[in-house]
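Every protein chain except one is present and positioned as in the full complex.
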């Protein structure tokens, strides 16, 4: 399918009189292969809460499972997945607004189509993992048992320096030895076998395992593809497990997505992805407190209200929380959660004259009793008109894995879609794939990695608009639905 | 200034195979008179909290007033006004995102330019009114005293049947008699005098007085311009004070905006506005709980989360709260607050199969102690993935008048702008004004009145996008900034 | 068992110099029959949420049931019952504080000992009722099924004028006819049969059915025992179903407790109880929002902080909420919830000079989605030192029936205990039972009915101290544990 799109874009120059804005139009051609590829998803940390929930929910949906809760009969669903449960506004038919399901605009995979396998440092089978996760109701756990019990995670890589010491007990399913080159080969072999076994056209490796500490980013270590491969060969200390997985994926032609906050995607890995024509994306699922923050702060700033203080407390009791209770791992998380308002603050120099920023504070605590039922408690204080203050206090019960898992599907589904798209500038007609850093995933990520030199956009509704506009453009039906000129004018409204 | 805009719009037809979508382009031409008009704003209820705050804040801003608070020196500002404190994203200059203040895109009025006068059923001068309002700090009150004390509201119309009985004590500044025709003439004279005295090009009458009960809407009474004029002549019981003000405004060529929830804008009044080529807009300032709800629910539904229960409690202690403590007045408010999620619910048939709606409950209580410092307490419960639930609990301290007053300015400023715009379909080239029901004000209103047969859109970020897209279109610099294709492609990013 | 207690009490006289306080001592003798009686508990509304939960939980505890939840294995318990789960502080043994379970001080019944039956206007058996209630987890429901399914409520009395119209559908199990005298006889027969069938020594009838509207309290109707019996004979309109149940109980020598807010215990019924030597108690279980309010406000006032505004919102989705969605039934509830801070306010004339009271507002809304999981949202604002304000905002997820049911057991258990107590003034040695209005139940009731002329005390911790002091007094081991002189003095601390 080939579509043309006339992209309106302003060009800027600064003159003595100030900013000069010149509107221009660029014509793009998009070519989208319509048939989704047979796709495999390999989860690092498949035995964790997200991992077992991802796998279980697909079985539950495929088998149309239902289960009793005290509130009544519950049915499997894909709520919280943008690709499966959102709709896109296409326009007005003269009678009503037309909204079409996201997954009916252009052909994309369903989570049900994904073939899943993965690694974990713990050897519990997925039935045991699911019980440990405390996410599904008991009756559902039992209905899933025959499907989940046979699945045992492949051994994973465990370098204790990168995750919290309290994870040591869990690490009973690890690839032996200390030679990182061998570990890389092991993982590459796992990917090759998986691909061959299922005859896959597309493989995506996605990290949903423990948050690692940050690694150093220094020349000689990991600034280029060559450097990082050499560092693996040398079993360099700063090569993390997630580095190994990302490199293995790329070398096998698989795409790599980082669902945790650590800085896996160092320049050397992005360079490697570029050379191997695969996508990388990250960091950190945007599912709960940060997601709503990225919508709320945008709302406030656009309303002309000035957030002065944003205090975000969290506590959770699952293994993610346990791992984050050590300082270095928390630090990774703190970084990914902190930058989320920066672009919105910088967008408004009336409220925030250069150099001003709101107080912004992030806390995560491990509270075993709450389990996977993560609690986010936020206080936003805005300066409003004439020195007044508006204070928002929010208590948000975010079921951690139930919010994150749909994002895993969406990340995989959008990545697969991206592999089918080529675009060209109409002037030269040369078709290319998207940039290897796949920024269309930003909607789903707390601290989006973007192509070097391009801006990060965190505002949820803007990200959503960007993604849906792309989807309708690919389908050749992009419309200026946000403008709705027809409703405030007196032109005939007939179709 | 004349600009052309190619508006992309989908046309729809239903076939045996389902919905057929055909993209089309319409070319519009916009002509905007660049020089803002000298504009007068007449407030009904100028002695109320919003009224005295509106007037006082303009003096404070014009005179660059500062005042001490325990936190330090405070400066007058226009935070919370979209036209004065928001920025619009124009694009990327290769280095950074370009955001320009809303009021620098095309020439619009500043609140400082507005000439204000108004009516009130109470005769307190605006210094007394300001003290009664409990909105400004004492030091600011004293600095404003010389400007506020001389302003005394013009006598207003008081029909006890329309507002709460507890307002009776306040009604000491009313136009005598019971002949509604005479009242209409009295108000028309006030408008004429005001216009003449200040030599105004544009007058806007804005209701920020007590919420009235709903009036009946029945044929013979108020369905056409003729009917409603006849009903005024007959002093019909169902002609409310706000009807009189709206009719007086329209007959004097002034625009009329309803900042309260009652149904002033009955078909007869819209018809009258149409005949007199003036704008009407309403209903009910969207400033606090409902405003954030219109952003949050849109965020949730677009995230694929399903709001199942939305419970919105409010309490306040100012005179608005006192008036709303009677059932019929509360009912008007309840209606305007209730419809706000309807369009978002209808937009998603995956989450809400036909006929489903969330439980939605609105409560407003009068609690004198909190004064103007309105408290909104909300609980949102969403069904999420696999039967889980996400619960958001929000306590929102909304300073009532400090949030509403900037909207009063914005409503007036955007209305004045609208009077300067003509548009044409490029095919016929005939220039027309906007529809007399001014739906570009929707961003600022809880229950937007829209032209008959057109859809209501309540989602804040969509409304904001719609408005800012119009503004850039008028300026000839509309861009597809929401799409940001340039950042996920590999095209040269140079300017 | 007989114990003596020297009760320290101040006597007061007012003189020209002010209040004169004279300490006096009264010696009391308490005689407690140690063996608990075989006791039956008859619930009005046994098919409601509280009813089915009460019955089910006793089976679950007796059978030591366990069930799986996603968090793990759950065991039946009696948490939330003061008699079963609280401890009483007896003193210090030189090493540690000695706290003994409440039910080990003097012999009292266990909930497991109660024999339960009851009436309901709906004919669902208790298994169906339990499913409808949405209180227990599905696995527990199934384990209880064999015990619950055979239990079918006896037909009850339904006078539509007293409860909400929306209860009409539910009323399919009612005693026919309109002759209230016959209804009384029918219920008396039910009580007699129950007593005989189980060979009971003590029967308690407890209303846990729908909240009724208030009845008139007027001379000629219900001011004396004779009047109210005559009114029943005459099938007077103002004789409510709960009146009939109370009268039937009293005439059969059974004690009557009102767990709902309506004014069942009119003077005529108290008079009748007096004449028949049975206890009556009420009104309205104190289980959630009001319970914590009665602790918090006492805490605040004793801290010298002045609550100025107390706003209490509630919503729930069970049948209680549905019934309360009509105005007259809500009004009963509003009254019982409103008076709870009055005694604390009156206790402090420094904070509240005569005539001052805080703003206090109560709202209950019916929100079906939340079911039995009642939500209470409160805002307390206190004036503090030097004009400052402390604001407490509370969101309280109170599982409605899980909080109320333990109170049902406690009410029955304490009532049975009261039947075994006689006391005498040591001066005359004449032993008497407690007053027929059983005020020792106050801890468990929102609006305690007390003997005429005696004060109501709502402060939770004071009520708790009062009850536990009585229990230790009966056991002959009352101590001044609250004073703890031994710890700030230097006397030898040895035992």
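All chains are identified by letter, namely A, B and C, in their written order; residue positions are counted from 1 within each chain.
To be clear about the criterion, contacts are C-beta pairs under 8 Å (C-beta built on N, C-alpha and C of every residue); 3 or more make two chains touch, one makes a residue touch a chain.
This is a predicted model, so every value here is computed, not measured.
Here the missing chain is touched by one residue of A:115, A:152, A:367 or A:456, and it is A:367. The missing chain, though absent from the display, is touched by one residue of A:255, A:315, A:333 or A:420; that residue is A:315.
Across the interface with the omitted chain, chain C contributes residues 5-13, 19, 21, 23, 28, 53, 57, 60, 67, 69, 74-82, 84-87, 89-93, 96-101, 136-137, 140, 291-292, 295-296, 298-299, 301-306, 343, 346-351, 383-399, 402-403, 405-406, 423, 425, 432, 434-435, 438-440, 450-451, 453-455, 457, 460-462, 464-466, 469-470, 473, 476-480, 482-491, 493, 495. The omitted chain makes contact with chain A at the following residues, 308-309, 311, 313, 315, 317, 358-359, 361, 363, 365, 367-370, 375, 377, 379, 381, 393, 395. Residues 68-72, 134-139, 141, 371, 393, 395 are the ones on chain B that touch the missing chain.
Note that in this section only the chains that are shown with their structure count from here on.
Here the CA centre of chain A is 37 Å from the CA centre of chain B.
In chain A, the residues that reach two or more other chains under the touch definition are 69, 136-137, 393, 395.
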